[in-house]
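Here the complex is missing a single protein chain, while all its other protein chains stay put.
Which chain is which? They are A and B, in the order written, and residues in each are numbered from 1.
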Amino acid sequence: MTTDKKNQNSIRAMIKENKSRRSQSAVMEKVVPKFFMICAVISIFTTLGIVFTLLTETFTFFSRVSIVEFFTNTHWFPFTADDNADYGILALVMGTLTVTAIAMVVAIPVGLAAAIYLSEYASAKTRKFIKPILEVLAGIPTIVYGFFALTFVTPVLDSIIPGGISIFNALSPGIVVGIMIIPMIASLSEDAMNAVPNSMREGAMALGATRFEVAMKVVLPAALSGVIASFVLGISRAIGETMIVTIAGGSRPTADINITESIQTMTAYIVQVSQGDTGYGTTIYYSIYAVGMTLFVFTLIMNLLAQFISRKFREEY
Amino acid sequence: MALINKESVKKKMGSRIAANNFAKFLFILATSFSLLVLGVLLFRILDEGLPYLSLDFITSFASRLPERAGIWAALVGTIWIMTVTAPVSFILGVGTAIYLEEYAKKNAFTKFVQINIANLAGVPSIVFGLLGLTIFVRLAGLGSSVLAGGLTMSLLILPVIVVASQEAIRTVPKEIREASFGMGATKWQTIRRIVFPAALPGILTGTILALSRAVGETAPLLVVGALAYVAFVPENLLSSFTVLPIQLYNWTSRPQEDFHMLAASGIIILMIILLIMNSIAVYIRNKFHKRF
Partner (left out) sequence: MDITINKKSVQKGKEEQEVTPVFNINNLNLWYGQDHALKDIKFDIPEKQVTAIIGPSGCGKSTFIKTLNRMVEMVPIVRMSGEIIYRDKNIFDPKYGVEELRTQVGMVFQKPNPFPKSIYDNVAYGPRIHGIKNKKVLDEVVEKSLRGAAIWDEVKDRLNENAFGLSGGQQQRLCIARCLAIEPDVILMDEPTSALDPISTLKVEELVQELKKEYSIVIVTHNMQQAARISDRTAFFLNGEVVEYTDTSTLFSNPSDKRTEDYITGRFG
């Protein structure tokens, strides 16, 4: 008991004594939040850096190439003497949009069907088996998908399409980009459908509706904003996708739509220039920023649209 | 007189059930399609890649001759990039998350940072490449170096780490924060000794998944100026470099079938690395799942 007493005095005394040496930790209390705030500010600077970089270099580009030509010319042919060069972004945009459209034709029905299956039909056990597989699909690097498109999908298409298909074409990367996006659409749409309360399902089932009717007439309409937002995000991903289209799409920009022929997307052009021996300061060098800017605007609009849709039309349950 | 004709309801029932079954079949078909693709993809890669896979393949440099080519430079380059990216993105990402969750007041600035991070996550990776090219390679004068590439990758995966860390920090119950404050702990003591350790498993899982994404990224590093053909390993942070996906891209884009098989062998190595990283992440997630 006496040692306890002594001990008690000493603990209180020790805490008191330590307190007088607290100035160091008081400094930490002031410095630490500032440091963390700087971290947060860096993310803002990243955005500012992207916008600033794209804008300044794009301005330089437009000091050499007419902005009117950029938007109206349908040819993109920079690798020639400066006088003959064509900088019509439409050719690259069409390549990007062709691939994106094909990708969506694959990804939307398959992704949505998988989402409906997982959310409305599948047992917990099946879900536990399928969701990790979708996660694996989502985690495969795009370079691997690109390899798959070039060495497997293109030859398969070549053998089944009458008249064959070019080695580089829009169809094969389009399909593979679509496959890449399936897990994203499936999981985001499933999340939206899972958020629909069970009471709504039970209400419809109690009236004798089949699962299919419940899914189509109750769950899907209720989750529509989230589902559509997932499509829009999928489109944004497809537009920004680089390696699959670089490897399997080719490097022939064209504004004509022919899905069995070689095309070039905006992203593939940037890679092509980065890979070449284009010197710093040439018009071609600046052109990748003008293309990057166009790409950035496209994806930004899609991302903001997706946020707007999911916020604006959010169902209140 | 009944308003509903029971007979016609009954008659329609059969076709409604048939529609349900048919739809279910289609939904299962669509879901199986994903499984099928994964199966075919893995089979193709193993089929093409296994013949070239050997210890020599891992320890050799790139070569014009397919039978002598290896991925050593790319493998070491990837590790170099990760040694820059992992600490930088971890510190920035977790720091941002702690700031947003623990210190920031709920004002316009905080909301702006949050929206900004959400939008950054949607910017195509190749645009980050353009940012890195201008800011790190040219303006900062780092050249096409490991440091420039690593910093570019850090910014690319930053939003993922921030969001994952925020979610992890949010799962720490407010009761244990109160307990800490109630004993006279300061804010920083509470964060460092209670909140951060409790959130760490979630933060680590998110960080490893983000890093595994960086390991597989090609486009930003191509733009930053990573080399496609390298017969040396980086010596320091300012050395030029290549990474695994770029080496694979290089092989894939050659016309010869032999190089495609090399690419497939490299893909196997890349996928094994990603598999290991993901397994660690999943292990951490399951081990510390739902402690509160």
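The rule we apply is simple: a residue touches a chain if its C-beta (ideal position, glycine included) is under 8 Å from a C-beta of that chain, and two chains touch if they have at least 3 such contacts.
Given the structure is predicted, the values throughout are model-derived calculations rather than measurements.
Remark: the omitted chain is touched by one listed residue; of B:L36, B:I115 or B:A179 this is B:A179. Here the missing chain is touched by one residue of B:K11, B:R68, B:R193 or B:R254, and it is B:R193. Residue positions on subunit B in contact with the hidden chain: 173, 175-176, 178-186, 189, 193-194, 197-198, 291-292, in rising order.
Residues touching the missing chain, restricted to subunit A, are 4, 7-8, 10-12, 14-15, 18-19, 21-22 (touch as defined at the top).
Operating definition for what follows: only the chains that are shown with their structure count from here on.
Distance between chain centres (mean CA atoms), subunit A to subunit B: 12 Å.
In the complex of the two chains, the subunit B residues touching subunit A come out as 16-17, 19-20, 23-24, 26-31, 33-35, 37-38, 40-41, 44-45, 48, 91-93, 95-96, 98-100, 102-104, 112-113, 116-120, 122-131, 133-135, 138, 155, 158-159, 162, 186-189, 209, 212-213, 215-219, 222-223, 225, 228, 245, 248-249, 252-253, 260, 263-264, 267, 270-271, 274, 278.
Interface residues of subunit A facing subunit B in the complex, by the touch rule stated above, are 25, 28-29, 32-33, 35-44, 46-47, 49-50, 53-54, 57, 109-110, 113-114, 116-118, 121-122, 130, 133-134, 136-137, 139-144, 146-148, 150-152, 179, 182-183, 186, 210-213, 215, 233, 236, 239-243, 246-247, 267, 270-271, 274-275, 280, 288-289, 292, 295-296, 299-300, 302-304, 307.
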